[in-house]
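With one protein chain removed, the remaining protein chains of the complex are shown where they sit.
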Amino acid sequence: MAKTNPGNFFEDYSVGQVLHHAVPRTVTDGERALYHALYPARHALYSSDEFARNCGLPQSPIDDLAAFHVVFGKTVPDISLNAVANLGYAEGRWLRPVYPGDTLRAESGVIGLKQNSNGKTGVVWVRTRGLNQRDEVVIEYVRWVMVRKSNLDAPAPETVVPDLKKVLDVGDLVVPQGLDFSKYDFAQSGESHRWDAYNTGETIDHVDGVTVEEAEHMLATRLWQNTAKVHFDLTFRPEGRLIYGGHVISMARALSFNGLANAQMIVGLNGGAHANPCFAGNTIKVWSEVLDKAETGTPGIGALRLRLVATKGGEPFELRNEDGKYLPNVLLDLDYWALMPM
Amino acid sequence: MAKTNPGNFFEDYSVGQVLHHAVPRTVTDGERALYHALYPARHALYSSDEFARNCGLPQSPIDDLAAFHVVFGKTVPDISLNAVANLGYAEGRWLRPVYPGDTLRAESGVIGLKQNSNGKTGVVWVRTRGLNQRDEVVIEYVRWVMVRKSNLDAPAPETVVPDLKKVLDVGDLVVPQGLDFSKYDFAQSGESHRWDAYNTGETIDHVDGVTVEEAEHMLATRLWQNTAKVHFDLTFRPEGRLIYGGHVISMARALSFNGLANAQMIVGLNGGAHANPCFAGNTIKVWSEVLDKAETGTPGIGALRLRLVATKGGEPFELRNEDGKYLPNVLLDLDYWALMPM
Partner (left out) sequence: MAKTNPGNFFEDYSVGQVLHHAVPRTVTDGERALYHALYPARHALYSSDEFARNCGLPQSPIDDLAAFHVVFGKTVPDISLNAVANLGYAEGRWLRPVYPGDTLRAESGVIGLKQNSNGKTGVVWVRTRGLNQRDEVVIEYVRWVMVRKSNLDAPAPETVVPDLKKVLDVGDLVVPQGLDFSKYDFAQSGESHRWDAYNTGETIDHVDGVTVEEAEHMLATRLWQNTAKVHFDLTFRPEGRLIYGGHVISMARALSFNGLANAQMIVGLNGGAHANPCFAGNTIKVWSEVLDKAETGTPGIGALRLRLVATKGGEPFELRNEDGKYLPNVLLDLDYWALMPM
């Protein structure tokens, strides 16, 4: 019984190594519809082909986060099957929209390694890239995870900790070719607030909430071909199936429509923490904070740097306790850049 | 924290006002497949492109009720976010089939207002139209809801109660261009009963039932971009998430296949009441009554006026108690016109 993939252990990684992840995936109108069934997604650029064409794109792209999840899912068997913890994200960039019919594959380069002092685990940093059928990079991001050692006697590798940007500069962000908000229809997008209306430091309570169900998060996580046992197998984790962190991200982003309807495209991921685990029965509510604003250089298109916080049940609108630890009701603390009409 | 949409209150409406609802939506084969996963839908015209072509259409349309739900969903943030009750429907007409690839938007005109004597709420009548990307009206209907006032001091508007048809005349119904049942395949449609076989006053017990689940009604309601909190947020409604009335309508219509397999297209909605709330765990069973029959003027195509009743658990096949109130097991009482081969 040795033909199954045991996943990689800490000692299997080396800096400079490149992993070509299986399985390529064609995304279609089916994935697009399912995204709208799984999340209360309403951003007009992704909902209406006509709206997208009016913004200079050939049609609605697949949701930016759906593209992220497809790429992420491919990395799980190679990167996080034996992970103890998903520690962070950085330098995430969306470089090209993904359209129905595109086929995505993924590869990761190991850019950092650090064995923990206990000798039983270590941290692995990878830079993952998602590519389409024309070998164009559509997304890239850095992720680091704590991974178990299988052979505790394996020597510790040389410690390499990559130097990562805390926050992407606006110049790092890629405005999709052709994107043009000059004929943007604010009546159809759902809100009149444009980039100019948001102020750094402003917070927005997005009001709406969704009580999540087992069937839903498993449908989503399977759709992204994420195979981590903890999400599916109650005998593996009798205390409750852990909801894929990306499910919380997509739910939170969709819920943020109400107040950020014109934050149309996600183009940068500065960082993120899954502060506490999410389980079926939790009610996800969301608030945002405007962390920064910048002009992109493309006329009429501004960038907002936003903190997206998902909580169980909403209030209080605080992140941390006196000791600097995340409050127990905080599920997600995400830092991203979005494009908005000016 | 003021960028979110609080919805409209009674005093925000005026007769003659037109609301252009966000967000346009492109429907695709994905929505079509999801409709078949969410409901036991089997009407052949919507199941098979070949069957549809054999009936003179270019391919299978998106289910008539899916088109209705997409249009209805868009109106929720503007019409019923602060509604106390959904009071009724009238003069609903399907004017053109919706096909995969079409993009729908919606607008509503306020056609009636009546403040209630308590001064805290009022009834708003709107005529809603769904339009495709060619600005053709695909569906229109009147709906009235009871809406809260926010400012109790706001003056009562002049009372305007629209004069609505209790029942659409057969001449009001639109037979889709090209529809032709002359080569209709009764073996493939599932039943041999044609229009001629149904008699006014006849009732049909559709036998089948579905016990509904939380995940399913939320997937459906999100798919139609309906944002009403009561359907999703258990902290908002701890006594149980209320199932979107349209979910019950679609479930009931699909279950009515068994006995009405040839009632292919819904073309008119005369009225409807959500008699009692539906919750996860309820088992929806359905019976129909033939209320009327008419020839459409298009050769070979008849219209049946049908009452569609959804209940919790089936029997008894009665609607009301001695006082004229709906029995507690009745969920839906819908009055519609369908097209059928003669």
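In this document, chain identifiers A and B correspond to the written order of the chains, with residue numbering beginning at 1 in each.
Going forward, a residue touches a chain if its C-beta (ideal position, glycine included) is under 8 Å from a C-beta of that chain, and two chains touch if they have at least 3 such contacts.
As the structure is a computational prediction, the values presented were derived from the model and not from experiment.
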Which residue of A:H43, A:R105 or A:H193 touches the chain not shown here: A:R105
Candidate in contact with the missing chain, chosen from B:G30, B:P176 or B:P341: B:G30
Touch criterion as defined above, residue of A:N86, A:S150 or A:T227 at the omitted chain: A:T227
Touching residues on subunit A - with respect to the absent chain: 1, 3-5, 20, 22-26, 28-31, 33-34, 77, 100-101, 103, 105, 133, 213-216, 218-220, 222-223, 225, 227, 229, 232-236, 241
Touching residues on subunit B - with respect to the absent chain: 28-34, 36-40, 42-44, 47-51, 59-60, 100, 187-191, 193, 197, 203-211, 213-216, 219, 258-261, 283, 285, 313-314
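The rule we apply is simple: only the chains that are shown with their structure count from here on.
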Subunit A and subunit B: spacing of chain centres that average the CA atoms, whole Å: 36
